[in-house]
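The complex appears here without one of its protein chains, the remainder shown in place.
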Amino acid sequence: MDLIPQLIVDALLLGGIYTLMVIGLALSFGVTRVINFAHGEAVMLGAYGAFTVFVAFGVDPLIAMPVLMVAGCVLGMVLFKVAIAPVLKAPHVNQILLTFGIGLVLQNLALVIWSPDGRSVVPSYAYSSFEFGDVVVSGGRLIGFGIAAVLVLALFFWLKRTEFGRATRALAEQHDAAVLMGINVNQMYALAFGLSVALGVATGVILSFLGAITPFMGFHILVKGFAIIVLGGLGSIVGAVLGAFLLAFAETAVSYYVPNGTGWAEAVAFLTLFLVLVLRPRGIIGQAVAD
Amino acid sequence: MLRSPYFMVGLGLLSALALVASTFWNAPQLNDWLFRISTLIILATSWNLMANAGLVSLGHSAFWGVGSYTAVLAANAFGGSVLLTFTLALVVGGVMGALLALVTGSLKGIFFAIVTLALSEGLRICALMVPEVTGGAVGLFLKQELRPSQHTLYLFGALAAVGSVVVAAVIAGSKLQFASRAMRDNEAAAQMLGIAPRRQRLIVVAISGAMASAAGAINAWYGGYLDPEVAFTLHNTILSQIAPILGGIHTIAGPVVGAVAIIALSEGTRIWLGTMEGVSQLTFGLILVVCILFLPKGLVGLVQGGPNRRKPTPAPRLPLASTQGAKP
């Protein structure tokens, strides 16, 4: 049987979800220049949020999603003002360790609250699937892709067409000039950070019905996110989208064609990270990573 | 304090006391604590060396894990002794560090952190995927008949810990420290001062890698069992950074003080709160966050007179987009 059409469909669906997964990370870094090592934990908390609401009230994750995203945004803004704003001018060592520490706290808080057991949310569409000729499409993944596409397009629209979106792009490009425009930098930083967390939470809600939810899921997501961002070129949101699909294709191809591929697919992200940094540290859409 | 003779004499006395105590009062529990403190001192000192040069490692478990596998595989394959495998782990860790420095070239702090994070995770997956060598998820036992007594290993660990601190002290008094400091503050300026960042960086990362790897090797002898999760656990990465941060980053005493405090703390919470999953890591995370926000110079800084003595060097904003409208 010809695997190519199935591979393309699977990779596209995965790529859409990956895009949503990293776009928040790219946004907050592009604006604040602080890499959020706790971004994976935002995804994890989103997944647990969906799980809790589903178990406690029987509410479908997709219905709970807007509320969870707003909660995530508020939480992100508060976190920024309380913990991240004080280290904006501190050495990078402090910034890295701080967000790493926040991630560690959230991860283990989740471990204490929800135990290490893998959880899952199973709405009716989670395991549905349908066929197009030879190609089998998972309903859950298709819905996840659809939501991701809507959110990513909404973010692009916001950045392109709105007053605050334009200010966000300006701030990412030229900090001092943005200040001269009368943009309240700390407020925009907090907003970008809040939005980034909200997008992470949305990713978590989607992942909640696609696989197991564990307190440690954020770590793997973070590393994949880095691979994608470095691949696409740091600070470029368009690059992040490109990187997401490239990684998705590479992983899917490995899992299809390499013996024992599903396990090795997990290593693709790391290999990508190394190869990009060695061969083309600027990523696909060239932005400076090195000096 | 860090270069003061008091600290060195204090350290010497403390280690002598510990050696005597363990020899004459051979309590397994005490030995276990002292062993864990020793390996953590090595790991933390190693992490601090990189941090001194502005390199944040989020993957010290990579070195630790590679050192562990080196020890177990070498011992099982040709019956290498503790000393032999320890030396081998030093070499392997050093080479690995040198390679890492070469690969990461001139990448800035953030990217170095990302690469190290990915390195440990990537190695864990690799270890899992080649069961022919590593035993895969099932794991690997170090041949029981080769293993010396726990007490011997403890002595070995303590000596290695003292050795690592001595190495750090020697570096602190050398040109390398000056170069590291300059690189941390401003790599471009360091270059102008005639410091070759890449070469110095290679040396620092190689030494640091060798240390962490050696610590992993001793620990593998002590534990006698390895699997990818044990070898490359994120736990070691966290410990490696939290001890210097709590003790006092960029000092020699910091990692030592921090290591003692961390082991005391984790034993304390274990005894008082029992082993509840996540609690100790949660505490570590909180310590990390609180220290960075409120105690950036750690416990050592507290003793020296307040956390605000050293003026923080502001991080330069990364130039991402060209600002002058240059043609791309």
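Going in written order, the chains are labelled A and B, and every chain counts its residues from 1.
Definition applied: a contact is a pair of C-beta atoms (placed from the backbone, for glycine too) under 8 Å apart; a residue touches a chain by one contact, two chains touch by 3 or more.
The definition used in the following text is that contacts and distances are computed from a predicted model.
Trainee: Can you match the unshown chain of the complex to its UniProt protein name from these: "Cation:proton antiporter", "ABC transporter ATP-binding protein", "YeeE/YedE family protein" or "Phenylalanine--tRNA ligase beta subunit"?
Mentor: Of the names offered in "Cation:proton antiporter", "ABC transporter ATP-binding protein", "YeeE/YedE family protein" or "Phenylalanine--tRNA ligase beta subunit", the absent chain's UniProt record gives "ABC transporter ATP-binding protein".
Trainee: Determine and list the chain A residues touching the chain excluded from the picture.
Mentor: 163, 166-167, 169-170, 173-174, 176-185
The rule is short, and it goes like this: only the chains that are shown with their structure count from here on.
Trainee: Take the average of all CA coordinates in chain A, do the same for chain B, and state the distance between these two points in whole angstrom.
Mentor: 30
Trainee: Which bits of chain B are touching chain A when the two form their complex?
Mentor: 51, 54, 56, 58, 103-111, 113-115, 117-119, 121-122, 125-126, 128-129, 184, 187-188, 234, 238, 241, 245, 249, 276-279, 281-282, 284-289, 292-293, 296, 312-315, 317-321, 323, 328
Trainee: Under the definition above, what is the set of chain A residues touching chain B in their complex?
Mentor: 30, 33, 35, 37, 83, 86-87, 89-98, 100-112, 115-116, 172-175, 215, 219-220, 222-223, 226-227, 230, 234-235, 260, 263-264, 266-267, 269-271, 273-274, 277-278, 281, 286-291
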